[in-house]
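Missing here is one protein chain; the remaining ones are kept as they sit in the complex.
The letters A and B name the chains in turn, as written, and every chain counts its residues from 1.
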Amino acid sequence: MVFADELFIFLFLPACLLLYFAMPKLQWKNNVLILFSLIFYAWGEQLYILLLIASSLFNYGAGRLLDKHKDTDKGKGYLALSLVVNLGILAVFKYSGFIAENLNLIPFINLPIPKMHMPIGISFFTFQNISYTLDCWWDKTPSQRSFRKYLLYISMFPQLVAGPIVRYSLIAEEIDDRRTTSADLSDGFTRVIIGIAKKVIVANNLNLAVTACFGQASDGYAASENLTVFGAWYGAALVALWYYFDFSGYSDIAIGLGRIFGFHFDENFNYPFICKSISEFWQRWHISLGSFFRDYLLYVPIFGKRRKYGGLFLVWFCTGLWHGASWNFVLWGLYYGLFVFIETLIGKKKMKKLPAVIAHIYTKAVIIIGFGIFYFEDIPALGRFFKSLVGVGAKLSNTIMDQVFMQYVFLFAAALLLTLPIGKKLSQLAEKSTEGTYAIQMSKIVCNAVLLILSGILLLNTTNNPFLYFRF
Amino acid sequence: MNEKEVYKRLEAVFHDVFDDDSIRLTAKTTADDIEDWDSMEHINLIGAVEDEFGLRFKMGEVSGMKNVGEMVGIIMKRGK
Partner (left out) sequence: MNDSSKKDNGELEQLIEEYNSKRSAEEQAAEEAARSSLKAAPKKAKRRRSAGLASDELSRQRTRRKTQKPESETRTTTAVSEVRSGLNGETARRPSVRRHEKDVIPPLPLNKRISPERLREKQIMNSILASLNSMDDTPEDVPPLAGFQHIEDTKHYDPVKPKKNAPQFAEEDMFAPTRIMKLPAEDGNDTKAEENPEVREPEKKPAPKKKKQASAPAQKKAKKTEPVPVPETAGDTAPEDNGTDSEIEKINRKTAVANAAVCFTLLFGIGIALIVVPRSSGFIQSENRLLAEKPSMTAENLADGSYFTDISKWYTDTIPIREKLKPMSSNFSKLFGIAMDDVKIKGKAQNVTKETLAPTVTSQTEAVTINTDFATTTQATTAPLESTTTTAKKTKKKTETVREIEVPADGEWMGSVVVSGKGKNVRAMSAFYGTFDMGEEYAKVVNKYKDDLDSKVNVYTLNMPSAAAYYMPSNLADQFTSQHDCIKNIGNNLKGVVNIDVFDALDAHKAEYIYSRTDHHWQPLGAYYAAEVFSKTAMFDFPDISTYSTHKIKNFVGTMYAYSDYDEELNKNPDTFIYHKPDNNDELAVTYYDSYFANPQYGGSLFFDYAEGVACYSAILGDDNEIAEIETDVKNGRTLVIIKDSYGNALVPYLTHGFERIYVCDFRYLDVNAIDFIERVGATDVLFAVSLQAAHTDSNIVLINNDRVQEGSPINVATTTTEYQFAEPETETETEETQTEAPQQEQYYDNTADGQVYNEGW
């Protein structure tokens, strides 16, 4: 099941809310959440729910064992085992094809390429499990005694399939002690509706514009065969916006749903495009992933040869690889790592001295090109993209691209505007007076209603499936 | 080793790593208080502190320290 779906919004969610708020006791509420989360996952993945449950059970057990054998060699062994199993699951289900393909490049090796089905959300819940075991080992949280509650943490449907990567230590208390206030409900719903609107209204339509410029993986990026300079830059900018609204929309839904149930997740996006340096970009983009890697991976190489930049390389390699089993993603990660590296060499003081205009141009250019790398999973197409960026063998523009640009010009402008924290600033201004507060809050209500209904209408198109030929 | 000494030596390390002699440490000092103290510099800092006090931090400690006070606590326990 996905969030941007009529059945989820108008059937599953109301049913879940009804049952949840009908329960008098918190633990019953938790059980309702677990039940609905399992239904949510099984809806899309059927038997793979057993993988989810098994992985949770395993890590729950690991947490208990680590608690018992703290700071012993046995404990270290359990920790290592848990890491191996968690990463192994990920490797098998997500990366086995990729690994086999690459091993086959070595002469004499001819492995069959396994076609594993990748269960949805595996990247997220595996990382959540890893964060839990490591936190238990490092004493940042006591292990959870009840498997039921641990399962709640892992399977909770708001954050199961699309993040953010919520750490156990963050919500450990809230599992046992939380309350939904009317403010939680109001803000939660607002957040959810904004997230749905971002995904359905903005992201899905930006996607159309992206395929108009670049084509898709399924058609071999046909449209990129004849890229123009303008088309390359415009298309990559569209990709950046598309991913932002898609991903942050889902994160908003997750955080909003969490609020409704009384949980407080950390933010995952913080207006990433207003950054002035690439390091800052990564503090604003997919924050839960960045902080995960920072806390659990960055310092690992210290204990090796203490190379300062070994950690950096490792983190960015993994960041890239996490996003997909393809070399363009790794390249994308290392690309950003390179810029972070350069910025650390330059030093924060000098980076701050950069005039704002230069900083913005620099960061936006890097980001746009970066998302181009992210989009093309096919190396030849990526090559064409790079060439068109600089105008090698590509015209400046063509009529089709001009046409497409004009066709989406307002959407593009609106998307650009929405990357700025305008809403936040407006609210801050308005809340200085009662009239302003009233106006802002009422407009919020109106917006919510309009956006919800509009998204519901647009979602009708998901089942469009026109047939060319007449069928009796 | 008493705490005062530890703080003095630690301050010297900080001055060295961050190239800033004006840094003053308290138990509550955090990364926010020192401008250049980010995740990358943290690596340098950890290395320098380890060298100065002849100890090794554990992985959990490296990313788990909340403030200088905690660091001092660890140093007091295991440092030389």
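In the analysis below, a residue touches a chain if its C-beta (ideal position, glycine included) is under 8 Å from a C-beta of that chain, and two chains touch if they have at least 3 such contacts.
Treat the numbers as computed from the prediction; the structure is a model and nothing was measured.
**Q** In the full complex, which of A:Glu101, A:Glu280 or A:Glu377 touches the chain missing from this view?
**A** A:Glu280
**Q** So one chain is hidden, and I want to know which residue out of A:Lys140, A:Lys199, A:His286 or A:His323 touches that hidden chain in the complete assembly.
**A** A:Lys140
**Q** Pick out which of A:Thr72, A:Ser146 or A:Thr462 touches the chain that's been left out of the picture.
**A** A:Thr462
**Q** So which bits of chain A touch the chain we can't see?
**A** Missing-chain contacts on chain A: residues 1, 5-7, 9-11, 13-15, 17-18, 21-22, 43-47, 139-140, 142, 167, 169-170, 172-174, 177-187, 189-190, 193, 205, 211-213, 215-216, 219, 222-227, 231, 264, 266-267, 270, 279-280, 282-283, 290-291, 294-295, 348, 398-400, 402-412, 424, 428, 431, 433-434, 437-438, 441-442, 444-445, 448-449, 452-454, 456-472.
Simple rule for what comes next: only the chains that are shown with their structure count from here on.
**Q** Please work out the Cα centroid separation of chain A and chain B, and write it as a whole number of Å.
**A** 34
**Q** Quick one: which bits of chain B touch chain A in the complex? Just the residue numbers, please.
**A** 35-36, 38-40, 42-44, 46-47, 58-64
**Q** Touching chain B in the complex: which residues of chain A?
**A** 134, 137-140, 279, 294-296, 298-300, 302-303, 306, 308, 311-312, 344, 347-349
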